[in-house]
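Here the structure comes first, spelled out in structure tokens, and everything after it is commentary.
One protein chain omitted, others in place.
Presenting chain A:
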Amino acid sequence: MTQADKEQSQGKPGDRRLGSRLAHRLLRQFFLFMGAVWLALFATYDWLMSLLVQLPLPPSILVPTFVVLILLVVLGVQSLWSMLRQGDVISGASSMLSYFSEQLKSYVAAIQVVETALDERQPLYGILTGHLQRTNMQTEEAVTALISKLDEMHGEVKKFAGTMGEHTASTDQLAEESNRKAEANRQAVDNVSSLIEKQNRQMMENREKVLAVMERATALEGSLALIQTVSGQTNLLALNASIEAARAGEHGRGFAVVADEVRKLSQQSEEAASRISGEIGLMVETIKSQFKAELDDAGSEEEKVVLDRVAEQLSHLGQGYMSLIDQHHELVGEMKGLSLRFNEQVVDALSEVQFQDIVRQQLEQVIDGLERLARSDRAVVDLLDNPEQEPEASLHIHLAEYQQGYVMQSQRQVHNAALGQGTEKKNKKDQTSDAGQQERPATSAGTPPSIELF
């Protein structure tokens, strides 16, 4: 058997047309055999039948015996020729069958390897399912938390809108009251204005009067000075007259008496002038003080009424402004509080979106698992194509190697849970705390705290 024949008969490893080649070979062999039989039948019929007739055989089995002999001879010759040429009794078909059998054995071995690999990958399906369920749960929790934050923010806005509405109503009411009081305020201001005008007028009139009295008094002062001068002169004259009377002696005695009386009169005139001057001064002071009292008395009653009214209006006005200021302060306080609460809620909402990074890493691990499965599938196909070759390393899923890609405690927990390692109760507890992610102390189980300063 040549190498070409071997290749042709056996085909290349994994040749899918091996069966058809075998059938073709067998069919060709069959037709050659039949042709040889027919040829031998026609060629040896007369000679062989003449020999068979001589044998003690019944005539009815002569022809079948002849045919069987021919068949056996042709088969023997063909087998001998095939053995000599190809080392095979049926022209290479038997070696093909042998090879086919070997191939089947390789396939069976490969299928056993594949079966093992498929068994090995079964846990990975569970792990991937666990990761996806975990991712789904985490996404749902994060989105729920975000919605909750948005609801809280909406509640705050709604509450603030209500507060604003209340403030608007109060402000409107205050404005209405202010409008209503505005007329009264204007009236009060007019009254004050009239009062001031009236008082000014009265003051001007009184001033004129006082000035006139003062002028008269001043004029009287001048007249009194004249009287005092005349009195002084008279006194001097009386003194001279007394001297002249003394000089005249007895004749002047009577004149001296007159002169003395004139001097006394002069002194009395001076005293009278002084007294009148004092009285005038007193009178001026009295007028001044009376004018002042009169002025005070005249305005006080009316002024009091007007000013009381003005004070009342101002008090109302002040109260209005105070309540407006209070409302303003309250509103500012509300806004400040809302701003702080909003800030906190936005910060919380921003923190919640970190779940995306966690979900991304979980999905990356799932993708890694799916890629391993895809590589394993390719290795299965290659192995079935070439069952005699060594299977590729990627055929087998090594969970320990896959686990090395984990970056989160929750991934390890899901992995262990899928493999039935560790208690489910513990995993559930840890998953919950992982999702909530509160700062937690190191546990006795050795779980490190989520926040640690070195």
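Throughout what follows, contacts are C-beta pairs under 8 Å (C-beta built on N, C-alpha and C of every residue); 3 or more make two chains touch, one makes a residue touch a chain; residues count from 1.
We take it that contacts and distances are computed from a predicted model.
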| item | value |
| --- | --- |
| Protein name as given in UniProt for the chain not displayed, "Glycine--tRNA ligase alpha subunit", "NADH-quinone oxidoreductase subunit NuoE", "Response regulator" or "Peptide/nickel transport system permease protein" | "Response regulator" |
| Which of A:R28, A:K105 or A:R360 contacts the chain that the document leaves out | A:R360 |
| Those residues of chain A which, in the complete complex, touch the missing chain | 343-344, 346-348, 350-358, 360-361, 407-409, 437-439, 446-448, 450-454 |
